[in-house]
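Working notes, beginning with the structure itself.
Shown here: the complex without one of its protein chains, the others still in place.
Right after this comes chain A.
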């Protein structure tokens, strides 16, 4: 097997970076990084590794938050970042076909020139790649409007463990011919195959975007506000995010160039509402009317409306900056949970009571999707703190039939926790599929599914 110089990396410094995840929580000891430039090269690599039972970690932007994108031991890292071409774009249908290594932000810029947008957007957009987004079924900030990747991905090309290339790169809106296998690869975190190309439906870029930054007195107001927003302006709603006072405080203290859009005092909850539509004055009137009536009804204590794009970006900077602020504040225990909206914040309150002064509990997330990002911030990683959090957090979630991983995936962090959210029979079937597609277990071992299934 022959690869160019640039595709085989054994340099210690480079390896250090790719062996470590974004949060600096997980570190592998791989001695080899491969950067294939084509699907054929990926196929060759996997064929070779499979024949010698060499474990492989598929990697993209390495921005995952559950340790799924870095080796556990010395697995070979296959990074698709060099496969970053846009293959085609149909300006009538909005269907984009590109390689898995394309950085999300670059795709957003490309589409912007064409008058379209990506159906997903997340804080990591400057580094994350579309192959990784698809492999983790990333959710992000606009899911409430455009739905999940299972709906927006029309096709993909993936390489199986034995090197076989599955060309499912359709560009059709409707295709009911047989089992829709692409869904197996969306969200399986590289454990069933390496995604090499993606075909995705992109929405047209609408001209009127409005955004409000609001303060609410308590969580139940946030919830009622969400219900009212969906009812009164559901057709233009494009994002509904919340952050609590702890999250806001962290952002204001740890990030540069960020200021509180609202005058003092600090409020218990902050909500960010974004609308996207085709008529500026109509949308603005609608949003203003909704906000004013919510204010009169006591749901909102205060709020501001962005008057230009810079102000809008500054609101997003606050919400998107929470993970970064948490990183800067010290050690972080991250939980990403789907819970019934009315019970969501009860968990945050419970955790605060449990942890007392030992750590800071922070709650924020995609309220519009029922997705809570529960983070515990401590000066250092400390097993005593961890004991207080796990398994309590998972048991609490399980009791309310929630998901222990709304969008981050299972990775290494939650590989043995799946039973909190899925039945044993379901997990057993997943194990059978894994055995079928990757009999030697070379793709991203130790992750996603419980270790007990391997036996």
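Things worth noting here:
To be clear about the criterion, a contact is a pair of C-beta atoms (placed from the backbone, for glycine too) under 8 Å apart; a residue touches a chain by one contact, two chains touch by 3 or more; residues count from 1.
Criterion: contacts and distances are computed from a predicted model.
Set against the options "Insulin-induced gene protein", "AP complex subunit sigma", "Electron transfer flavoprotein subunit beta" or "Thioredoxin reductase 1, cytoplasmic", the UniProt name belonging to the omitted chain is "Electron transfer flavoprotein subunit beta". In the complete complex, the hidden chain is touched by one of A:11, A:256 or A:308, namely A:308. If you put the hidden chain back, the residue from A:281, A:353 or A:380 that touches it is A:281. In the complete assembly, the contact with the undisplayed chain comes from A:112, out of A:90, A:112, A:218 or A:387.
Remark: the omitted chain is touched by one listed residue; of A:9, A:54, A:169 or A:295 this is A:295. Residues touching the missing chain, restricted to chain A, are 112-113, 207, 209, 212-214, 259, 261-263, 280-281, 288, 291-292, 295, 300, 302-311, 313 (touch as defined at the top).
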